[in-house]
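Note that this complex is displayed minus one protein chain, with the remaining chains in position.
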Amino acid sequence: MELSGIEVLFAGSNFSRLMGGLAVSVRVSALALLIGIPAGVILGALWTLPSRAIDLVLRLYLEFFRIIPTLVLLFLAYYILPRELGFRVDGETVAVFAFALWIAAEMSDIVRGALISVPVVQVEGARALALGRLQQLRYVQLPQSVNLIMPATINLATRVIKTTSLLLLISVLDVVNVGQQIMEANRDRYPDAALWVYSFIFVLYFLACYPLAAAANRLEIRAKERIHG
Amino acid sequence: MAESLLSVRNLTKSYGERTVLNDVSFDVPAGSVQVLLGPSGSGKSTAIRCLNGLETFQSGNIVFGGKPVVQTEKAWQQLRTRIGMVFQSYDLFPNLTVAENIRLAPVKVQKRGREEVDAHADELLTQVGMFDYRDKYPRQLSGGQKQRVAIVRALAMKPDLMLFDEVTASLDPEMVRGVLEILLGLARGNMTMIVVTHEMEFARRVADTVLFLDGGKILEATPGEEFFNRPRSDRARRFLDSMAPLSEQEAPHLTAESA
Partner (left out) sequence: MDFSVIQQSLPLFANAFMTTLWLSVVGITLAAVIGILCALVRYFEIPVGERIAGAYEELFRNTPLLIQLFFLYYALPTLGITLSAYSCAIVGLALLGGAYMAGAFRGGFGGIPRIQTESARALGLTKVQNARFVVLPQGLTLSIAPFAANAIFLVKETSIFTAIAVPELTNEARDLIGMYYHTDEYLLMLVIGYAIILVPLSIGLTFLERRFRSGAFGN
């Protein structure tokens, strides 16, 4: 007899294709975070230097990524990058590159904010002990900022994961894209397939993001307690 | 006559319109203890902070160990290996243990061996009675204990000059004495020290010279005992009076009999 909507999900290779799309999302997010976060930490530390030039450049860099919608960013990268780099880059690489740049910008702001929130007396104490600028950052400011940086970083990571569904629109296989394809193929036979497939994807994303958001929340509360408690 | 370890000449510092230090000059002979006294806002803290580069000054000069000081962070960073400072807030690095706090700068900046640094640190900690706390974290210590560790942390660098900026002002009364005893011990050991303090009894006992500051100017540079017995200026006399404990004759209205 005719299969009901929910069975579309598990028929044939549909499920594995959906999971494959999810894998791409995870891969792109993970790579972009792996590159962007360390880059952002370095930029954030740099930003604490008393240089107007650095301040201006980094501020513009950050604002650029804040003004542009992520989707537009992906477009810009997709159309401009291959030309600049001179060779063919596939959609996935473009996405990783674009996201990494964005992540670095956000991280630099997070890190800078955390670093300058370390009490002045701590930094003065370090200076009085003849620690140089780099040493002050490494041994005093960064260790004392980690508790603040963590939740914000997890928050950022959550946002990145949520955004990967955008990849659909520049023809990189993704959970949603695969979902689309499945439905196209099954439209006549399983009319309510759409409902099930999208519900499933909905739940998938929710399951991925909710625990992260909750963890970030708890970390933030604990960090605040440590400062004021 | 001991030669001056530190010479300050015509130090002037302003914040915009406000002049905080006005043509301040003094000498610090090696092995001596200079005590900076004065009412609040007289510029004592600012003055001492100029001596290790935490504050900048607009005019005047400082000569340390025979060499004039250039006001760049890099130059100061070098000098700070020879000039130690202890602050009013007994902030230690919260993420490090006591031992790690003390060990950090000597190893990372002076590039000394860890064993040697630790041995020296242990000795100093024992002298201040904090040896048992080597592996504790700052949050496990009281204010007085933290301040003692802070002093050891500065001494671990084997400085030629020690600066103390109101180091007992934030402590509970019962801990003040312990810390002051340490400072007295250092003075007896011939450490060159510049001390900003409000503790008059202590100042009297420890000072070789009293530098009395008011309104950013040095009004007096008088040998210790003499300052407390016979201050040379009127302002100093009034300052000393205001700092002395009240007796019944002076303030009968504050004793139990009053209505």
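Some points to look at:
Which chain is which? They are A and B, in the order written, and residues in each are numbered from 1.
In this section, a residue touches a chain if its C-beta (ideal position, glycine included) is under 8 Å from a C-beta of that chain, and two chains touch if they have at least 3 such contacts.
The shown structure was predicted, so the numbers you read here are calculated from the model rather than taken from an experiment.
The chain not shown here makes contact, within the complete complex, with A. In the complete assembly, the contact with the undisplayed chain comes from A:V72, out of A:L34, A:L49, A:V72 or A:V146. Within the complete assembly, residues 63, 66-72, 75-76, 79-80, 113-114, 117, 148, 152, 158, 162-163, 165-166, 168-169, 176, 179, 183, 191-192, 194-195, 197-199, 201-202, 205-206, 209-210, 213, 224, 227-228 of chain A touch the chain that is not shown.
Here is the rule we use: only the chains that are shown with their structure count from here on.
Taking each chain's centre as the average of its CA atoms, chain A and chain B sit 49 Å apart. Looking at the complex, you find that chain A touches chain B at residues 119, 121-122, 124-133, 135, 139-140, 143-144.
Those residues of chain B lying in contact with chain A across their complex are 52-54, 73, 77-81, 84-85, 87, 89, 91-95, 104-105, 108-110, 150, 153-154, 157.
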